[in-house]
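The complex is shown incomplete by one protein chain, all other protein chains being positioned as in the whole.
Letters are used for the chains, namely A, B and C, taken in the order the chains are written, and counting of residues starts over at 1 for each.
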Amino acid sequence: MNLSLSTADQVFVDSVRQFVADHWRGDTTLPGGLLAELRAEGMTVAERQWFDALVQAGWSVPTWPVAEGGPGWSRLWQFLFMRELAAMGAPLPVSVATEVVANVLFSGAPSAARTQWLSDIRSWRSRWCLGFAEPDLLADRGAGQSTTAVRTGSGYVVTGQKTWVTGGLVADWMLCRVALDGQPVWMAVSLREAGVTLHALPVMGSSLAMARVELNEVRIPLEGCLGAVEGSGITPPVSVASLVRSGVLRRDLLRLEADSAVQEDPAMQRACAELGVVLSGIEAMEFRALTSEATAEQGTLRTMLAIRGAEAGQKLGELRVRSMGYHAVSFPDGERFSNEGLFGDELALPAVRRALFDRAWTMYAAHHAESSGSGGSSVEALRDELARIVLGSGDSVQ
Amino acid sequence: MNLSLSTADQVFVDSVRQFVADHWRGDTTLPGGLLAELRAEGMTVAERQWFDALVQAGWSVPTWPVAEGGPGWSRLWQFLFMRELAAMGAPLPVSVATEVVANVLFSGAPSAARTQWLSDIRSWRSRWCLGFAEPDLLADRGAGQSTTAVRTGSGYVVTGQKTWVTGGLVADWMLCRVALDGQPVWMAVSLREAGVTLHALPVMGSSLAMARVELNEVRIPLEGCLGAVEGSGITPPVSVASLVRSGVLRRDLLRLEADSAVQEDPAMQRACAELGVVLSGIEAMEFRALTSEATAEQGTLRTMLAIRGAEAGQKLGELRVRSMGYHAVSFPDGERFSNEGLFGDELALPAVRRALFDRAWTMYAAHHAESSGSGGSSVEALRDELARIVLGSGDSVQ
Amino acid sequence: MDFSFSEEQALLKDSVEKFVLNDYTFAARQKIVRTEPGFSAATWKTFAELGWLSVPFPESVGGFGGKSVDMMLLLEQFGRGLVVEPFVATVVLAGGAIRLGGTTEQQNAWLPGIIDGSRQAALAYAEPQGRFNLADLVTTAKADANGYVLNGYKAVVLNGPAADFLVVSARTAGGQRDRDGVSLFIVDAKAAGVSRRDYPTVDAFRASEITLTNVRIGKDALLGAEGQGYALLEQVIDEGILAIGSEAVGCMEVLYKNTVEYTKTREQFGQPIGKFQVLQHRMVDMFMEHEQSKSLMYMAAMKMDEGYGDAARKAISAFKVQVGNSGRFVGQNAVQLHGGMGMTDELSIGHYFKRVTIIDTLFGNVDYHLKRFGSL
Partner (left out) sequence: MDFSFSEEQALLKDSVEKFVLNDYTFAARQKIVRTEPGFSAATWKTFAELGWLSVPFPESVGGFGGKSVDMMLLLEQFGRGLVVEPFVATVVLAGGAIRLGGTTEQQNAWLPGIIDGSRQAALAYAEPQGRFNLADLVTTAKADANGYVLNGYKAVVLNGPAADFLVVSARTAGGQRDRDGVSLFIVDAKAAGVSRRDYPTVDAFRASEITLTNVRIGKDALLGAEGQGYALLEQVIDEGILAIGSEAVGCMEVLYKNTVEYTKTREQFGQPIGKFQVLQHRMVDMFMEHEQSKSLMYMAAMKMDEGYGDAARKAISAFKVQVGNSGRFVGQNAVQLHGGMGMTDELSIGHYFKRVTIIDTLFGNVDYHLKRFGSL
């Protein structure tokens, strides 16, 4: 039981740190580059340059195996890599596409389309969104869906509706859960195809281009069917990316603690220290989840991390607003707004909007834990899940 | 809508204040004299003198009607009277006997025994406890009981067991819920009678002489049957005494705020201010409950007051322990302990013991709200009750 | 001691409630918000006709002579409707400053225009560096032969865009945070040297950043005694707290009731989610937070009506702390229990949540008023 890194590991960490210092020139006030590629405005110039540098270095899809064009890193190296990025405020190269879509593609049959999709994801040149939820089926994990595919000679025709599609307004592709012959399958739907209608779904504080997507006899080629949905199909696959949440939040907390309004106020300092302790606890659980061998223990830890991470994220957002005073009032919701001339507080805009949008965290806790698309659970549902574990055997993990 | 008192009311308040100043000479560190008569050690000399003075003044049973020997005060005067006592740290002349037992007696048939009981209660010379709960029926409000009375020629014979009898070890009488012909009735059981066995039930932090009471063919005269149990029978009757909780707690809070450990620590000051706001809210709800005409609104307010009062009382206990530093460690549980020579902090002993015993507040919230015997509900059960109101009509009170 | 409403008060409450429920639907409100100037002139006219703009003002200027309890009843209903018309800015803040601090001449000059709905006003008191300290002023008023010359920057002036005149706090003497030396002035919004930058606020009101550059005003523009404006300003802000706090109580009522209704219809795992005990207890807690806030609202209003002093200040701070904490709890859980629907612009829930969030910040947040409560 120890925390020390081997020499090789330490050399790796140093190289990552150097790489970030050399290549990340962006505005580090955005939260860890979360979902950068699905923002309504798209990537900033700095983000584009950063992702290009990652592609060149072969680090653009840190969780992928070598066979698929990834670096083939151990879980530890994936973790160390992302932790450094989080600590230095650089966007993490993880997304719906790299974590969820790629995993579906990995297990599918080889095809020209598959190769192209993976290549585009690897180079951060395509944007994917997830089509899970349907109107009226919102919060039911594992509920069925009415979106249906019918076979034609050359492929399929899909009809139905998906909602709460994060980034749906700007994405190129949607990984869509549809019923084929009564069984759920994954399909890759081009959002540029005829029959696709996008409806904006304005969400409090969000700039993530949320959409309701109508599919009306949309044609999908044969290769577009990516195989059967395994299990409930809406639990995102396990990714190391979810284990650096504390790092991302700690960075934001450090910035907040440096604020003069906090430094002058013992109550704010105490609140920050309280959150700091919570983040230490989350970090410790992340370490445990990273190094744990047992799948059951990992699952329990991940559920706890989803709950505590969501709660901590909201707490941080509240603290940020608390620190702002009147600055909090004066910014409009739902549109970009130049800060110039208004107090000169560059944090004000993201703070309020993020605190509002942060309310989603406890609704879609698992979702955010994976920093990927839809398909999360409310903290209440996660507590129900844990109750089955806690009351089932009464055993602790480890 | 106003808070002002009439001249007559103000004159009354002034006279109460003067009376307390003249007659209360006790140790005001005890919490409002709560349950003084049921403590294992009995009343202190100062308490005895105080209650005697109240008897002389005709103020010893402030909630009773004139016909029964009380002052016949309006609800407002009862409230003003008790509020002054609470604010000045004098024991409130309300007890299991004055509020619960007396109410049962009031509605019973006249008898020599009844006259004697009421006279002894009025003079604070008899001690009553309540026999509601039975082993294994603890938390079920309204559950039946197995303690049974059988008729004999001269009265009844009662057999069974009662538990969680606060003050059972020291009381003279127990108001006991028993089954007679399959129906629940009240019986007055002398605890000096043959067939009564008392078992001590040591409770964390408590000096309230908790007992399990075994009744083995205990003889009860005919007059000992006090009539049928109305309703669930274990909801204590409504008493104005429950509406001065905030006053009792505020007095304790003020004393805590004067402590140097609090005055030197912004975090403690903030915590005290937070509790102060909570107490203001409770006080405001108490005023509403006092002046409200509608029974339904009163009921809802009382349930809320029971919950919030219990939570606030526990919070205060925790703050007290927090303020103590090492003083908290060094006192034994379960026995009186002279403070002499130990830091000279007279608050230390009550603080720790009370904080431990305070845990009972959220279990028996209604009980403590009435500062009477057993028969309360957990805050969870009270929330269930409120849920029926909130979800039933969706209407607010007032 | 009496917690019931007089007949007059019950009538006032009923008339505002009826208006909000029948005429000021959420759809209507959203339409108003999207127009310029961000509120409805017609609605304002209705307010004037119904006499609501006159409630706090003395009969000497044509007012209703109402008390804090009346204002509380009115604003609570405005809160239920998320009314965006600038009632607080014009009637409570700017109007309040003149009512409390103005000479008979000043009252006669400025208040009738407010009462008849012809004039809008705003209170320009906050400055970027000052957080919630009303005395922290960099803006200066220098006396000259004809009156005063104002220079400075006032932040987040609610109703700044529509205001015909402003009540401005500025320093006539003393150091940056001294209470002595604060003065209040009535300034024509069109005066030379007044420049604005307008924007909508998070909760869909309108506000301005206002720069004052050598703004010249007459001696008759001074409200109250020179340098003694702090006490007046504090009282005005406390009246403002009672007003927006009452709004928040109205908001909370809607938030918890709508949540109760939603959980009765929304099904999951084959039953309404309102059947789940955890959500039931959550809603009970929302209900209790609303009731506690309402109770402290009554106390604050009645203490204000007993006379403005430390007891009233303390009651106001307790109310503001409670409203901040309860508003956060009720708002967050209303959104949480609505799930994704609570996040959309389509449903009213998110808009109520924004309003209670901003109300926590306005006139001092929980941190600020806990300290004030503790110090009184």
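What we mean here is this: a residue touches a chain if its C-beta (ideal position, glycine included) is under 8 Å from a C-beta of that chain, and two chains touch if they have at least 3 such contacts.
Source: prediction; values computed, not measured.
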| item | value |
| --- | --- |
| Sole contact to the chain not displayed, among A:57, A:76, A:180 or A:229 | A:76 |
| Residue, one of B:273, B:321 or B:390, that touches the chain absent here | B:321 |
| Positions on chain A contacted by the hidden chain, ascending | 1-5, 9, 76, 269-270, 272-274, 276-277, 280-281, 283-285, 287-288, 290-293, 301, 304, 307-308, 380, 383-384, 386-387, 390-391, 394, 396-398 |
| Touching residues (missing chain, whole complex) on chain B | 133, 138-140, 164, 201-204, 206, 261, 265, 267-268, 314, 318, 321-322, 324-334, 337, 341-343, 352, 355-357, 359-360, 362-364, 378, 380, 383 |
| Absent chain, residues of chain C that touch it | 276-278, 281 |
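Criterion: only the chains that are shown with their structure count from here on.
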| item | value |
| --- | --- |
| Centre-to-centre distance between chain B and chain A (centres being mean Cα positions), rounded to whole Å | 55 |
| Rounded Å distance, chain A centre to chain C centre (Cα mean) | 39 |
| Chain centre separation (chain B, chain C; CA means) in Å | 43 |
| Per-residue overlap in chain A, given as positions that touch at least 2 other chains | 267 |
| Residues of chain C engaged with two or more neighbouring chains | 370 |
